[in-house]
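For reference, the structure discussed in these notes is given below.
The other protein chains are all here in position, but one chain of the complex has been omitted.
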Amino acid sequence: MAEAETPIAARTWMQHASPTSFGFKVAGWLDGVHRAHTRVCALYDAIVLQFGGAVGTLAAFGPRAQSVAEALSSEIGLPLPAIAWHSTRDRIGVVATTLGLLTATLGKIARDLSLLAQSEVDEVREPHVPGRGRSSSMPQKQNPVACAVILSAAIRMPGLVATVLSGMVQEHERALGGWQAEWEVIPQICALAFEALDHTTTVISGLEVRRDRMAANLDITNGLIFAEALTFALAPSVGRRSASELTTRAIRRAAAERRHLRDVIQDDLEIRGKLSKADTDAVFDPHQYLGTASETIQRVADAALTDIAVDLITATPRDQQ
Amino acid sequence: MAEAETPIAARTWMQHASPTSFGFKVAGWLDGVHRAHTRVCALYDAIVLQFGGAVGTLAAFGPRAQSVAEALSSEIGLPLPAIAWHSTRDRIGVVATTLGLLTATLGKIARDLSLLAQSEVDEVREPHVPGRGRSSSMPQKQNPVACAVILSAAIRMPGLVATVLSGMVQEHERALGGWQAEWEVIPQICALAFEALDHTTTVISGLEVRRDRMAANLDITNGLIFAEALTFALAPSVGRRSASELTTRAIRRAAAERRHLRDVIQDDLEIRGKLSKADTDAVFDPHQYLGTASETIQRVADAALTDIAVDLITATPRDQQ
Amino acid sequence: MAEAETPIAARTWMQHASPTSFGFKVAGWLDGVHRAHTRVCALYDAIVLQFGGAVGTLAAFGPRAQSVAEALSSEIGLPLPAIAWHSTRDRIGVVATTLGLLTATLGKIARDLSLLAQSEVDEVREPHVPGRGRSSSMPQKQNPVACAVILSAAIRMPGLVATVLSGMVQEHERALGGWQAEWEVIPQICALAFEALDHTTTVISGLEVRRDRMAANLDITNGLIFAEALTFALAPSVGRRSASELTTRAIRRAAAERRHLRDVIQDDLEIRGKLSKADTDAVFDPHQYLGTASETIQRVADAALTDIAVDLITATPRDQQ
Partner (left out) sequence: MAEAETPIAARTWMQHASPTSFGFKVAGWLDGVHRAHTRVCALYDAIVLQFGGAVGTLAAFGPRAQSVAEALSSEIGLPLPAIAWHSTRDRIGVVATTLGLLTATLGKIARDLSLLAQSEVDEVREPHVPGRGRSSSMPQKQNPVACAVILSAAIRMPGLVATVLSGMVQEHERALGGWQAEWEVIPQICALAFEALDHTTTVISGLEVRRDRMAANLDITNGLIFAEALTFALAPSVGRRSASELTTRAIRRAAAERRHLRDVIQDDLEIRGKLSKADTDAVFDPHQYLGTASETIQRVADAALTDIAVDLITATPRDQQ
C-alpha cells in the first residue's frame, strides 16, 4: 500500500516533531487494536455459569446439587466455576475494564483522525456517506461524525468502568446497591464499545488519505521539522554536542529570517563544510529519515493480521466445538 | 480448620437469607483473590521496553537502530515490543485496571469484615494491634482501621482507573495532557493497591473469628432463616407450590405471635403430618443445610493455594531465569 | 414526635460509640437535604437560553440579531445569557454536580437506613409494600428495595458527573465528542436523581421506627457505650486524665469478666467513691447523655422546613410570575 510509505509529520505535544510515515502511525493504532482484540477474545474465559441457589451453597437441591449444576452447565454450554459468584464480581469487572481499554484504544485513533482531518491539516477525511456529517446552515461542512461517536464513547466509558469497580464492593452473599448498579451499566458499556468499534471499522475501511497534504504539511515549518535529522547528520563529524549547537543556531536564524532551513545552512560555512550535497539532500528528504518504520510496520501487521484472522477462523460457537 | 465448617447467616440485600458456612464465605473471597493474583502475575507481560527515539521510528540511530534496541532490551531485561508505544497506552491501562480489580476485590472482603464486626453482629474482629483503632474519648472502641484503609483505597481507585482510561485518548506521537496525567496517577494506583493488599493480609492472618456469635446470630430471627429449608423439606410430599404456601403461613404466624418457627409448625397439623421429628431437626440444624459448601471450599482452596504457591516458587526475577 | 427523643446508639467507624437520639440522626439527614434542596432551586439560574446561530455570533441574523434573541428569550421564558455557550458547558456541569451532590446526600441516608434495617439491628424497616422486596425462595425476607435503588443511583452518579466534567474540555465553537457525550448522560443523571429522591420520599414517609430495638441495642455492649459518659462524669472530681484511666480500667474488667460496666464500677471503690447513685444513674441513662440534641433538632427542622415550604409556595412557573 503506497500510503504506508508516505512520509507524514510526527507531532509530539501537538507540535511538529520529526517525520514519520503514515503507515507507521497506522501500525501504532493496529498494535493497540491487536492487544485489545486479544483481551476481548480472552473474555470468553470470564463467562461462566452463575448457579448457586439463594446463597451459593445449592442447599435447596439436596444431594443432587452438584449433578444438577453439571447438567445445567452442559445444557447451557457455560463452564461451571469453582464457586458461585453472587457477590464476587471481578468477572463482570473484567468485561467492563476490557471494553474500557478497547474503547480508549479506539478513542486514540479517533483523536488522531480528527486532528488530521482539521481544515488546516486536511491529511485524512472520513469516508463520505450521503446525508451524514452535513450542517444545515453551513453546506460546505463535512463533519467527522464517526470520530465524534467514537470520542463520545471514549469520554463516557471511563465513568462507567469506574462505576463497575465501585459497585464491586458488594455486601455479603448478595449486595444492596452495587449489584443493582450493574444492571444498566454493563449493557451501556457493551453498546458503547460496539458502537465505537463499528464506527472505527467504517472510518478506517473507507478513509480518504490525502498524500499531497501530508507532503505539503511537512514543509510548513520551513524545514525546521528536519532539525533532528540535521543534528544527527552533523554528529559523526563534529560530535553530538557541537552538532546540536550548530543546528540550534541555524534554526534560530531560519526562524528570525523566515527562510528555509536548507537555505540557511547553505549560508553557514561551518555547517556546509561538514555536509556533502547528498548528505544535505538526505537531511531534507523525509523518506530518508524513517528509521525502522518499514520493518516495524511489516512486523506489526503480520502479527496482528495473523492473530485476528486465526480468531475469525476459529470463532466457532462453543456448542459446535 | 474448625471455622470453615461453622454455620453463619448468609445475608442477601443486607438481610438474613439462609445459613451458609464461614468457610464458604471465605472461599468466595479467596476465589476472587485467586483470579486477581493471576491477573497481577500476567501484568509482567505488559511490561516491555519503551524505546523509539523522538517519534518512535529510531531514525536518529541510523542503520544500527534495531541492534541498539535489541542490546538495550537485553541489558535492561525488558522484552522488545513490536513497535514503540509513546501514545498507545493500553499497557499502562492494563496495569491500572488490573490493580483496580484487585483493590475492588479486597474492598469486598473489607466490606464484609466491617459488617461482620459491627457491635450488633460481632462475628469477627480485626486483630488487636496495641495503640491502633482506639478513640481518645471512647476507650471501649476498637475500630476496624485496616478495613477503613482498604475501603478508602477501594473508593479512591475507580476514579484513578477512570483517569488512566480517559488519558489514553492521546494525541499523535506524544500526547498533550493525557500522558502527563499518568505521571502521578500510576504511582498512586500502585501505592493504594499495595496498601490495600498489605492491610488485607494483616487482617486475614490475625482475624478473630467468634463462632459463638455466629451461632447466636443464626437464632435471632426466631427460626425464620430456616424458611427455605422448611419449604424444601415439605416439597417432596406436598409439591413445591403447597410447600411454599405452608411455609409462608407458618412464617406469618411466627412473626405475628413472636414465636419460634419450630414451635409454630409443631402446632400446625398440616405441616406436622408431613415432617418426622428427624426431618424437623434437620430443617432447623444449619449444619444440615450447607449443600455443597464443604466440597466447594476444598476445591477453591486447592486451586487457589496451588497457583499462588507455584507463583511464589517461580517468582524468580527475570534476569535470573 | 416521640421518635425524635428516642435514644439510639451512635456508630462511628461502624462500631457503637456513644448514645445519640434518633431525631438527631434524622436532623443530620435533613440538614444535608436542606442544602441539596437550596442548590437544586438555584439551578434555575443556570437554565438560560442558548441561541447563537452556527458559531455564537448571530451573524446570519444581520442587524436584527439582538432583537430576535430578545424576542425568543421572552417567548420561551428563558433569560438571555451574556454570550452564547455552545462549548462553555459549565451550566450543564452545574446541573450534573448539583444532582450528583443531591444523590450522594440521599445515598448517605439509604446507607444508614440499610444498616439500621439489618436483621441483627432491626431498628427501622422500609414501609411494607405488598409484593415488593420479597424473595421467591425465602418467604421470610423483606428486602429494603428502595434503599437498593437509592444506593445504586449513588454508585452510578459519580461516574456520570465525572463524564460531564471530562466532556467540558470542548474544542473551539462546537466540540467533537465532549458535547455529544452530554446527550445521553444528562438525561440519565436527571432520571437517577429523581428516582433516588422519589424512593427516599417513600421510605422516609412510611418508615417503621422500632424504638424497642433501639433501646435493646443500646444495651448489647454491657454498658460500654457509656464509657465516654463515665469519663466525663468522673472528670470534675479526679481530672480528665485520671477519669480516662479509671474508665479504661473498668472497661477492660467488664470485657474480661463479661459483666455490665455498671456492675463493675460498683465493685471499684475508687470509682464508686466519686459518683453518687444519681450520678451513676445519669451515666447509664442515654436520655441524659444527649447534649444539645433537642435544640439542634429543632433548629435544623425549623430552618429546613421553613425554606422548603417557602419554595413550594413560591414555585410558580416562570411565565406566571
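Letters are used for the chains, namely A, B and C, taken in the order the chains are written, and counting of residues starts over at 1 for each.
Going forward, a residue touches a chain if its C-beta (ideal position, glycine included) is under 8 Å from a C-beta of that chain, and two chains touch if they have at least 3 such contacts.
All figures in this text were calculated on a predicted structure; none of them were measured in a lab.
One of C:Pro79, C:Pro127 or C:Gly291 touches the chain omitted from the figure, and that residue is C:Gly291. Among the residues A:Ala82, A:Ala162 or A:Ile265, only A:Ala162 touches the chain that is left out of the figure.
Across B:Val48, B:Val68 or B:Ala148, the single residue that touches the chain missing here is B:Ala148. When the whole complex is considered, the residue among C:Met14, C:Ala193, C:Leu246 or C:Leu275 that touches the unshown chain is C:Met14.
Within the whole complex, the absent chain has one touching residue among A:Ser21, A:Thr57 or A:Asn217, and that is A:Asn217.
Contact residues of chain A toward the unshown chain are 9, 11-18, 114-115, 117-121, 133, 135, 137-145, 148, 158-159, 162, 166, 217, 220-221, 224-225, 227-228, 231, 244, 247-248, 251, 255.
Even with one chain removed from view, chain C keeps its contact list with that chain: residues 10-14, 17-21, 24-25, 27-29, 31-32, 35-36, 39, 53-62, 65-66, 69, 81-91, 93-94, 97-98, 100-101, 104-105, 107-108, 110-112, 115, 151, 154-155, 157-159, 161-163, 165-166, 168-176, 228-229, 231-232, 289-293, 295-296, 299-300, 303. Of the residues in chain B, those that touch the hidden partner chain are 53-54, 60, 110, 114, 135, 137-138, 144, 147-152, 154-156, 158-163, 166-167, 176-178, 180-181, 183-185.
Assume only the chains that are shown with their structure count from here on.
Distance between Cα centroids is largest for the pairing of chain C with A. Annotation, chain B versus chain C: rotation angle of 180 degrees from the Cα superposition, expressed as a multiple of 5. Distance between chain centres (mean CA atoms), chain A to chain C: 42 Å. Here the spacing of chain B and chain C, counted between their Cα centres, is 28 Å. Residues of chain A found to touch two or more other chains are 53-54, 60, 110, 151, 154-155, 158-159, 161-163, 166, 176.
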